[in-house]
Structures are given as structure tokens and as C-alpha cells.
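A single protein chain has been omitted; all remaining protein chains appear in their positions.
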Amino acid sequence: MRYRLLYFAALCDAAGRAEETVTSGAPDVLALYIELAARHGFTFAPERLRVAVNGAFTDWNHHLADNDEVVFLPPVSGG
Amino acid sequence: MRYRLLYFAALCDAAGRAEETVTSGAPDVLALYIELAARHGFTFAPERLRVAVNGAFTDWNHHLADNDEVVFLPPVSGG
Amino acid sequence: MDGFSISAAPIDAARLQRGLEAAGVGAVVCFEGRVRDHNDGRAVHALSYQAYVELAQAEGQRIVDEARSCFPVERIVCVHRIGDLALGEVAVWAGVSAGHRAAAFDACRYVIDQVKARVPIWKREHYVEGDSEWLHP
Partner (left out) sequence: MDGFSISAAPIDAARLQRGLEAAGVGAVVCFEGRVRDHNDGRAVHALSYQAYVELAQAEGQRIVDEARSCFPVERIVCVHRIGDLALGEVAVWAGVSAGHRAAAFDACRYVIDQVKARVPIWKREHYVEGDSEWLHP
């Protein structure tokens, strides 16, 4: 399946890009993160991140569909 | 002894004046209030008022001296 | 600098807020208390405030000094109007700057709560019906 990824802050720096489209067999958000963490050298443990699919917060066992937009959100520091 | 009185808010309305100088034998603040309450028809019980002598808060048994400035302070409503 | 004052002139909140500037300020909290068009179910068309000015000044400054000693803040300013106010005018303004927001919120709230409870200032409400009364809660 094809997933659209957006990267922010330290994950953007680590991936060297703000977005990408990947082809992956990962069935859920956690599996996809593990795959991408290995590829890009992400060092955040999943419990430090939140995740959003198609613009809404969701959880790590969210089952992915083709063309989903997936975002791993590092700890926020607004304000 | 002579005391200088300032009146504010409802006490000013009741006394019909903002200030006056009185000659009184009242030895302390409470005695003076009782005397003036009778004269002007003040209806506040002393426990609803605070009192200041010469510009500083004090208590009801404050012993008065000649020419003291005495103010009975109705419950405040600033803000 | 820090301070409490009584003002017979309209409160210039923008100017007061500029007085909160200082190096290291990360948070500014400002409170404005305004003349409302209703109180206790009665339509109000104006207010007047009277103060025992000397003692109000001293007690207000004491409150500001207490806030400074209780909270890690940069600047504290509070001004209370006296005289006649129209609807919507600012009756009291308090502003605090600090490195961090918790202290700014806590100090601002302390100042306004204590000013309302302790400073010898009295409000007279003028009602649409033509009568008026001193508030002595």
C-alpha cells in the first residue's frame, strides 16, 4: 500500500525531508513507524510520540488504508 | 479631645458630610463610633467596618489621642 | 517599575502594559475590570468610585509588594480608577510580567483579588431608573 508521510521538527531533520510517499506492507501505524524509524534513524520511542492519520489523532494500532496520510508527532513545544 | 473624621460611601451619605472635627470624650475607636453612630444614624454594626487612625488600619480598641484622624471604613467594593 | 496607583483619569492600558517590559520576560498576564451594564439584575448606566486615597494607595502598594515576595515575577502594575465612569470603561487594571506563565497568572490574580477585598475604594451604581446606591458587600 502507499502511504503519505509528513515529518515535523526533529523527525523532519532526521528524515531529511518534510514529506514522502512510501510503499509498505505495514498494516498499522506502529508497524509503519518501526519500518520508517529503521530507515531514517528515528530515535523516539513510540510512547514519546503521538500519531495522526488523515488529520486526526489516533492510536498506534490504527489499521492503515491505501493512500492514508500518516504523521508521527514529536513532543510539542508551542507557546 | 478633638478628632478629625473622614466619611466615605454610605457613611458619608448618612452623615451628610465628607469630614468633620468633633470634640469627644471617647477614649477609643469603638466608643467614638458608638457616639457618632447615634448622632448620624449609622446602621453598620462595628464588625462590618474596619477602622483607620492617622492613615493606617488599626483595631477597635485603639486608644485615641488629641487631633487623631479617624476613619470608619464600610465594606469595600472596588474593582 | 512595580506599583499601585489611584487614577482620576481614564486608564491607558497600552501605556501601562509597556511598563511591564523587562529583560527575561516570557509571559505577560493582564486583567481589566470594566463597568458592566447590569449588576444583580438591575440595568446600570454609570458608576462612580470613591477612595480613601492615602490609605488606598498604601494598601494597594502593600498588595503589590506581597505579590512580588510570593511569586517570581518581573514587574507588577495595578491602577484603580476613581470618579465617574461610563459603561465599558476600565475601572481597574492589573498587569504582571514574568519569566514563566504560572507566576504571571498567580500574581495577577492575587493582586486583583486582594485589591477588591482590602483596598478602601467604594462603588456607587447609577441605575437606568435614576436611583443610585453604594455597594457594601
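In order of appearance the chains are A, B and C, and numbering begins at 1 in each one.
One rule holds in what follows: a contact is a pair of C-beta atoms (placed from the backbone, for glycine too) under 8 Å apart; a residue touches a chain by one contact, two chains touch by 3 or more.
Note that the structure is a prediction, hence the values are computed from the model and not measured.
In terms of the touch definition stated at the top, the absent chain reaches A, C within the entire complex.
Remark: the omitted chain is touched by one listed residue; of C:12, C:37 or C:84 this is C:37. Contact with the chain that does not appear here is found for just one residue of C:11, C:29, C:85 or C:103, C:29. Although one chain is not shown, part of subunit C still touches it, namely residues 14, 23-38, 99, 101, 104-105, 108-109, 112.
Touching residues on subunit A toward the chain that is not drawn are 6, 8-10, 12-13, 44, 48, 50, 52, 55-57, 71, 73-79.
Simple rule for what comes next: only the chains that are shown with their structure count from here on.
Each chain gets a centre from the mean of its Cα atoms; for subunit A and subunit B, those two points are 73 Å apart. Inter-chain spacing, taken between the CA centroids of subunit B and subunit C, is 26 Å. Between the Cα centres of subunit A and subunit C there is a gap of 49 Å.
Contact of a single residue of subunit A with at least two other chains is seen at no position.
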